[in-house]
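Missing here is one protein chain; the remaining ones are kept as they sit in the complex.
Chain lettering (A and B) follows the sequence in which the chains are written, and residue indices restart at 1 in each chain.
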Amino acid sequence: MTIRTEPMTVNIGPQHPSTHGVFRLRVTFDGEEILEVEPIFGYLHRGTEKLAEERNYTQIVTLTDRLDYVSSMINNQAYCLAVEELLGVEVPQRAKYLRTLTAELQRVASHLMGIGFFLQDLGTLGTPLMYAFRSRERILDLFEMLCGARITVSYMRPGGVFFDAPVDFWPALDQFLKDFEAEYNEIQQLILENEIVMVRTRGVALLPLDLAINASVSGPSLRASGLAWDWRKMAPYDAYDRMEFDVPIATGGDNYDRFWVRIQEIHQSIRIVKQCIEQIEPGPTRADVPLVLRPPAGAEAYGRVEASKGELGFYLVSDGGISPYRMKIRSPSLMNLTVTEHLLVGWKLADMIVTLGSLDINLGEVDR
Amino acid sequence: MSCVLGPDNILHDTLLFRVIYDFVGHLLPCWLSYIVAGGVIMMLLVNGVLMGAGLFSWVERRLIGRFHNRIGPNRWGPFGMLQPMADVVKLIFKEDLTPAGADRIVFMIVPVAMLAPVVLMMAVVPFAKDTALANLNVGVLYVLAVTSITSVAIFMAGWASNNRYAMFGASRGVAILISYEVPVVMSLLGVVLVAGSMSMADVVSAQTIPFLLVQPLAFFVFFVGTSAELNRTPFDLAEAESEIIAGYHIEYSGVKFALIQAAEFGAVLTSSAVMVTLFLSGWSGPLSSYLGWVWFLMKIGVLAFVFSWVRATFPRLRIDQLLAFAWKFLLPISIINLFATALEVYFLRDGAGTLDTTDLWIMAGINFGVAFGSLLIFGTLIKEKVRPARPITGVTLSSIEVS
Partner (left out) sequence: MYGIAMAKGLLVTLKNMTKKPFTVQYPEERVKQHPRFRGEEFVWYEERCTGCASCAKYCPLGIIKIVTKPSETAPAQGDKYKLELFDISINRCMFCGLCVEACPYDALFMGSGFEQGQYSRKKMVIDIDHLRQADKHPSTFFRPQLEDSGYDPRGGRPLHWQEVGRESWQWHQREKAGMNIARPVPSDLLSDDPQVDSSFVEDSEVATPPPSTTTEEAE
């Protein structure tokens, strides 16, 4: 006797604990197995690109905070690099170091959150997540000390950073780096070689390198597929040309490799932060640019950084006015999301959630 | 007027029952006092389980908070101890929703059907010397039979809710419960063989040394199997909150939700009680004729702590891996355990068919060897599947040329 079965279509999201925001997946299941995936996004669309056309160049910094709200510093950096290219402004050395330092701290915070939620999606009841947040909290405290806000930092300005670090920032940073080693080791011990994590993530949702390149995937997801593609190495911006660090890559392209690459990148980021502290010298932190900027008409610039999720780019066109004629954001999360269907079909419901976690998307950036 | 319980009555051995029966028997006719005495004990049991579930929900949240390096609920009452009370009051006042298209009657029966087996299980568990509602001569079988009702309740919940997430949870839950019943029964057979009886009281009195030592493999299988049946991490697929949000009880709210939660937390306690009885020598300990219940509760506490600890640490398995774990790992080792135990009992028992303490220690020695050996063999077999031969490479690059 055969049992008659039929596929079942389920809407995962837009309100679901594991879609990392208001994101919806229309999935057709055969039992637990995925037959069809259709990602539907746009629930968090705020029209950032259009809003930017109404604001002047400094005010847009506050909009960039809200793109990928767990790595605001890096967004600020990308945008400011674009404006500086537009204006041809030289950024003071100290500002460059401060930017590199804060961006790397932000990368640590973002990856900690990525790892934490990835493991949360694996079903760990929040233990590694809480340990990750314990460290992330310290980083956000440092940001509060630096610029008065924790998430929406608005720390950088075209031409540098808005202000130098307060005097008590440096001892606090040293203390954080000292404590972080032990705290981070705990997370690694807890989960990195856990057999259940291995069996759940090894060989699951493989992203082959050719597909990754064709789909324009970037960041840790691309590096997990085996290509050492990192803009901090290839086109160093700010102070990265003076930093020594490695680009960790893995060859599998499965969920575990994406997770592993993030774990390793945190080590490298801490290395960069330490070098920044050694190399930074006193000096001005902001180029002598006015608050209201007027780039020449017709100027175009593309600012690009290696954000925590991949290549983040801001393309600006000026018409000579005080606000850009057009701002285009190349957001890594959106590009990384395009491979979802290839990754998920044939795997199970539980794998789908974990894969979304391993891609580490941020809906603030996907929908903009 | 005084009533006497005949020695052939099933409740004759139950000390607590006889005390109440004698007391009530002075006031009421015998048939009524028989019912009243039973009712009193049932009241005690039901309320004990429910209060225990409430207390355990607080303990577990506190514990998991501490494992998370947080504080946990601490607002209401000393150390937040009245938190369950606040939760219950809140849930009672919440609207009791029934989703459109739900099978209303089945939907309403589910919370009771979830809670009933949990309470029923306590009927045969001896708290102290001669203190159980009923000393059934098939106590172990009764426990197994009653726990399997939960699978029906879970499937009813999933079916009646008219929700696809609930359906996922229900089908997962039923698959898990059916699969894990088999190794659990196999592991209990070893215990029954050693004890020579299926009565819970006899199993306790047979434990001159705890069966944890005599049957380590059976304890392992039973512990893992029970935590799968209780839907606790790493086996909480039926209500995997990150995947299918709450699984089979996604549509329940208000009092029904409170009852389902009470059933879940209570199930941990009653399963711990069964485990204590079968493997940790129940109420026996120093001064056990007076303080038996203290030992019993302490042992339950230790097991409940281990349950919370495991829950706070491990990620969740996938459904196919979970079922494979049951059929390919737990079932073989429980069969190995059963065979080893059967052979040992066959060779070690004396003429009357009983085992003395020396025999149990010999069995403990052999069984620990068997346990380590089989765990090692099967663990290595699984490991090959866990780690494919593909190596993780961390290629470090000092510089990359852009072309």
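Basically, a contact is a pair of C-beta atoms (placed from the backbone, for glycine too) under 8 Å apart; a residue touches a chain by one contact, two chains touch by 3 or more.
Bear in mind the structure is a predicted one, so any value in this text is a computation, not a measurement.
Among B:5, B:118, B:245 or B:312, only B:312 touches the chain that is left out of the view. For the options A:293, A:350 or A:363, the residue in contact with the chain missing from this view is A:293.
Of A:7, A:88 or A:283, it is A:283 that touches the chain left out of the display.
Within the whole complex, the absent chain has one touching residue among B:196, B:254 or B:379, and that is B:379. Residues of chain B in contact with the chain left out of this view: 63, 65-71, 74, 309-310, 312-314, 375-376, 379-380, 382-383, 386. Within the complete assembly, residues 55-56, 58-59, 61-63, 65, 127, 131, 134, 137, 141, 144-149, 152, 154, 162-164, 166-167, 186, 189-196, 282-286, 288, 290-294, 322 of chain A touch the chain that is not shown.
Here is the rule we go by: only the chains that are shown with their structure count from here on.
Each chain gets a centre from the mean of its Cα atoms; for chain A and chain B, those two points are 43 Å apart. The residues of chain B lying in touch with chain A in their complex are 64, 67-70, 164-165, 167-168, 171-172, 233-234, 236-237, 240-245, 311-321, 383, 385-388, 390, 392-400, 402. Taken together, the chain A residues at the contact with chain B in this complex read 8, 10, 16-18, 31-32, 119-127, 130-131, 134, 190-191, 194-200, 202-203, 228, 230, 233-235, 244, 246-252, 257, 260, 264, 348-351, 353.
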